[in-house]
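This is the structure I want to talk about, given as structure tokens.
Only one protein chain is missing from this complex, and each of the others stays in its spot.
Here is chain A:
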Amino acid sequence: MADYSALAIVRNALTGNENWKPAWRKPEPKTRYDVVIIGGGGHGLATAYYLASEFGIRNVAVLEKGWLGSGNIGRNTTIVRSNYMLTGNVPFYEHSMKLWENLSHELNYNVMFSQRGIINLFHTPGQEDEAARRGNSMILQGVDARFVRPPELRRRVPALNVSGNTRFPVLGGLEQPRAGTARHDAVAWGYARGADRRGVDIIENCEVTGFVRDGDQVTGVETTRGRISAGKIGVAVAGSTNRVMALAGIERLPIESHVLQAFVTESVKPCLDTVVTFGGGHLYISQSDKGSLVFGGDIDGYNSYAQRGNLPIVEDVMSEVLELFPAFAKLRLLRSWGGIMDMSMDGSPIITKGPVPGLYLNAGWCYGGFKATPASGWCFAHTIARDEPHEHNAAFTLDRFHRGYVIDEKGQGATPWKH
């Protein structure tokens, strides 16, 4: 499999672009692997990649029930940021940010990581204080943050309504300049190719339907393509966590599955070169490199595995877009879709050994797991390879809820539909 380079592009152009090779093989599953990862989303693929590249474990398979990119990795609104506040979260997300900053280079795959910044708007003095506290906490922990005032906002985001004649007048924003967006499919494809060329078997159309046990120990999986035994099994199935864990006899988890919708308009000329979020409601919006405006808001708010949403949230999100950007009323909406997320009860993730011997669990990404993809893979690979967490994921245990160590970034308690 060739590297991507200027020379390769010229060579392939001269031969009519007919000689590009597939980016990863389509191997038949072997009967045994050292590590099997269930779920070929971003987190599963990144885990396999780092198992091979960082921890020298190459006899690895990633089992994906559909095709690569069919889950949330290919459905999200692509925002990458590390503007967290709590000590359990900040080092983890900042580790992710540092991996993002070198990812295209490391993978030799252009993930189109674009550090266009994110501006979280605030609209009340209380929100302003909260933003100052978050910004200070970020700076103290080595993350970049700055305040943006209305005159600068007018210059930077001309389409934004900063007039003051709105229900939620914009007082300013907290910016993380290093935040931005990345091309989500390319992240999956880049990790897949990187893992494949280090020997990892990526097996699509292979659904895990059961676990093989030896006493308490889980020793393999039953799949639609036969039984596969494994020394260790990592579960990274995002919104399907409860379904897969039920196959291992775990019936109850601190997780609910909810649908989150996203929207894309027709392409227009560049008019928004940063990511903006609305503090008066819940909206995040950016412009893709193709020119479409990409945006989303709240989850629909009740348990769902439907991968499609309902109209009240569509109306809610549209009204927020128009509150902030009245001119966007003229744009036509091209598409909307939903993804199923594993909302954890404190809004923070779970990356841990267990809860069954032989199993390792990566879950609870809620609607913010895309930005976490590199660090999640890195920390999960560490946990699987070393049988203990890295310090960056040490707080992300499953038993933290029962021990009273929840990592509640928003301070809202056990209300998963609010995160």
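What to note about this one:
In the analysis below, contacts are C-beta pairs under 8 Å (C-beta built on N, C-alpha and C of every residue); 3 or more make two chains touch, one makes a residue touch a chain; residues count from 1.
In this section, contacts and distances are computed from a predicted model.
Not shown: a single chain whose UniProt protein name, out of "Sarcosine oxidase subunit delta", "Tripartite tricarboxylate transporter TctB family protein", "Molybdopterin-containing oxidoreductase family membrane subunit" or "ABC-type transport system substrate-binding protein", is "Sarcosine oxidase subunit delta".
In the complete complex, the residue from A:G231, A:G281, A:G301 or A:P326 that touches the missing chain is A:G301.
Checked against the hidden chain, the listed residues A:R11, A:K30, A:R243 or A:R386 yield one contact partner: A:R243.
Contact with the chain that does not appear here is found for just one residue of A:F147, A:W337 or A:F401, A:F401. Within the entire complex, the positions of chain A that touch the omitted partner chain are 242-243, 251-257, 301-306, 310-312, 315, 345, 401-402, 414, 417.
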